[in-house]
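A single protein chain has been removed from this complex, and every other one stays in its place.
Every chain is named by a letter (A and B) in the order it is written, and numbering of its residues begins at 1.
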Amino acid sequence: MKLNAPKVAPYVFLTPFAVIFSVFIAWPLFRSLLLSFTITSGPGAQVFVGTANYRFLLQDPDFWIAVRNTFTFVLFSLLIQVPLSLGLALFLNRKGLWMRNTLRFAFFSPHLMGLVFASILFTLLFAPRFGLVNEGLHTITFGRWSMDTRWLSEARRVMPALVMVNLWLYVGYSMIYFLAALQGVDPQLYEAARVDGAGPLARFLNVTLPGIRHVVIFVVVISTIGGFQLFELPWLLLSNTPGPEKSGLTIVMYLYQNGFVSGDLGYASAIGWTLLFLVFCVSALQLKLSGALRKENMA
Amino acid sequence: MKCFQRLRDGLSDLPMGPAPLLVFVLALLSAGLLSLSPPERREADLVFWTFSPDHHNAYLRVVPAFEEAHGVSADVLLVHGTAINQRLSSAFWAQANVPDMVEVEITQSGQFFRGPIDQVGFRDLRPWLETSGMLERIPANRLAPYTHQGRIFGIPHDVHPMMLAYRADLLDPLLEQAGLTVDDLDTWDAYIAFAREYVRPTGRYMLQLEDAAGYNFEPFLYQAGGDFFNAEGEVVFDHELTVQILMWWLPLVAGEDAIAVNFGSWGAPFFRGLEEGDYLMVVAPDWRTAGIERNLPQLSGKMRLMPLPAFSPGERRTSTWGGTMLGITTATPDPDLAFAFAMHLYADLDILEEKFRTTNILPADRTAWGRPAFQAERPYWQGQRLGAEFAALADEIPVQVGHPFLQLAKDQVGNVVAASVARWRRQGPDGMEEFVRQRLYEAAEYVRLQLRRMPDWNAGRVVEIQEVQP
Partner (left out) sequence: MKKKSMMRTASGGFDRQAWTTVVIWLTLVSVALIFLAPLVYLVAASVKTMEDFHRYSFFPPIDRMTLSNFASLFSQMDFGRFLLNSLFVTCTTVTLQLLMASLGGYALACYRFRGQQGLMLLLLVSMMIPAPVMLAPLYELLFHLRLIDTHAGLIVPGLVNVLGVFLFRQAMLNIPMDLVHAGRVDGAGEFGIYWHVALPVVRPTIGAFTLIAFMGSWNSFLWPQVVLQSNELFTLPIALNQLVGLYNDDYGALMAGTLLAVLPVVLLFFLLQREFISGLTEGAVKG
């Protein structure tokens, strides 16, 4: 058997990937599944408890707070992020726009900062009394917005703050996708629509949207999966706490707290597997609703 | 710029683009540079983790003396506060890279006492503490948080008595106007009345208190004799005492008669408020005074300290906030050596004195308190003898019962505090007491639920993990 034969080659090519994947993803994942049926504590204490962790999870109010927060975050991020970035992309896509590349870079540049460094920066920007966020709002509301507003220590402001940073980081990123997709829409279709007398809205609904549907779905699914894994942003912004009244507690943070603050890796694993299940369901639902799983769209 | 462009064009002509090559070259380059200066890796006889940069600096200075005296090597590693617990959990759990000794924060220490008592990752230090006589030298109320089921898993690093640090330059005129001195503010009733009558009309606030979390409520609960758990390990923070103390505390921070304000309890917002006199006082455990000195040098000679007012005349005039323990892990091959090192750091009077000068932290070893540094007059505090002031309160500090679920309990109470403050501001005091009682009860029930969930560690199927060969 020749290693270079077309029959064998794909397996050879996939081998390094497969080996690392099995050892560093599949095996730990399997271990964590086993762990999720135990309660662990300290060095080497591990008690098999069957499905008790999962049963407790269903009635654990904190877990549901985390689920609610995570869903809120994902929902609001998507509801603002997708239209905003699509809007920016549509505007930028206009012909003869002055400084287009500069503007595009301006929107995209926050993404280059990355989550961790952005969190460090925003702990200062959200500070009461001198934070830039308050200063900006103070200026544009002509002084009605209080400089003493404490973004990160008032329960009702934490989620808006998280969504804000998230938008800052990712609007430009999804905008790039939309921009590329828009450039891929056949210009003749617009012409045809124009000839048919379609207004801008009709053109958007009938030509643009169908033309970029795949990208919209892609962005929504990727953002959803990313949103469900929200951890570093609130963890760093809220200085390693779930925030006032647990307003910044997310599912992954709850997992982390249980596993690495309380030391119950078993329960943490159960949370992880529940999260996995949730993410899977939501993404599958999104794909299903959008018809991306239909036969003709596969492969 | 042109050069950059040329480089970019040149690289772009490569068949696979410039990226892989550049990254590959950088990888090789950095690998080369790193191999030129390989990190110093040595297997020290003792490895000690601490999360506090202040402690770390102080320890580094005194390690060589210990190494020389015992002919061993000791590594003191600074592990970031947010990482240390997670890393220690991982280490204990995998029995990997467990340090010989480690410092743990007071609220978080309890989580390491979970599980079967014989499998706690720390050694019971009672025998060593007894033979060395340390047991008598440490205030008993300070051992409680680190004691679980009768075993002492940690040596307290500190006592952290709490006082009030205040702007004497701003407060004294107001006191004079009222015909009072700080000594007259010896009960909370007198304190609050003075604040409402004389301080609030000036537009300033009397006090800074965190109202979005529980940590500035806890000291008052402790001062009043309350706690989260009792000595039997039962949840007690939904008792009537907590309800009453919270109902007393809430109007301090919420509503029209509030005497406390909050722009943040850390960093610039906190210090700026004190500097500008937005509030005259801050709660000040010993450790916080060093931060004030460092960040607000311009207030030197304007600040003073006073004991907390008492709830009733003659009662306790202090409380406590924060703390650190030193634990010796079961993984250490030579606990005697580790204990000797701990004594070097925690009970060497010269070292303690030196450390107090930079940190203002009162050590747990009471024999140190008589030394000159603790009696020195401090110009920053208008010549008050800082060490003596705190030492006078040390034996009065309330007992905190340690518990594996202490962090959880404190988080729960913190949420009740934040929610109550928010409700008071929204709806006023009507129905507040019922709300507080109900929320505290629910919070306590949740902790009880978690406690009940825990298996009987000594029954069940306990998987033994073998000792790892060092």
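Note that in this section a residue touches a chain if its C-beta (ideal position, glycine included) is under 8 Å from a C-beta of that chain, and two chains touch if they have at least 3 such contacts.
Source: prediction; values computed, not measured.
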* **Option from A:Ala45, A:Ala66, A:Leu86 or A:Leu265 whose C-beta touches the chain left out** => A:Leu265
* Structure fact -> Hidden partner sits against subunit B at residues 8, 11-12, 15-20, 22-24, 26-27, 29-31, 33-34, 37, 39-41, 53, 77-83, 86-87, 90, 93-97, 266-268, 271-272, 291, 294-295
* Structure fact -> Listed in rising order, the subunit A residues that touch the chain left out are 4-7, 9-14, 16-17, 20-21, 23-25, 27-29, 31-32, 35, 88, 91-92, 94, 96-98, 103, 106-107, 109-110, 112-117, 120-125, 129-130, 132, 135-136, 168, 171-172, 176-177, 179-181, 184, 214-215, 218-219, 225, 228-229, 231-232, 236, 251-252, 255-256, 259-260, 265, 268-269, 272-273, 275-276, 279-280, 283
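Rule of thumb we're sticking to: only the chains that are shown with their structure count from here on.
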* Structure fact -> Cα centroid separation, subunit A vs subunit B, in Å, comes to 34
* subunit B residues within the subunit A interface of the complex -> 81-82, 85-86, 89-90, 92-93, 95, 98, 108, 111-112, 114-116, 119-121, 210, 212-213, 262-264, 266-269, 272-273, 330, 407-408, 411, 414-415, 418-419, 422, 446, 453-455, 457, 460-465
* **Footprint of subunit B on subunit A - complex, ascending** => 39-49, 52, 56, 61-62, 127-130, 148, 150, 153-156, 239-242, 244-246, 256, 259-263, 265
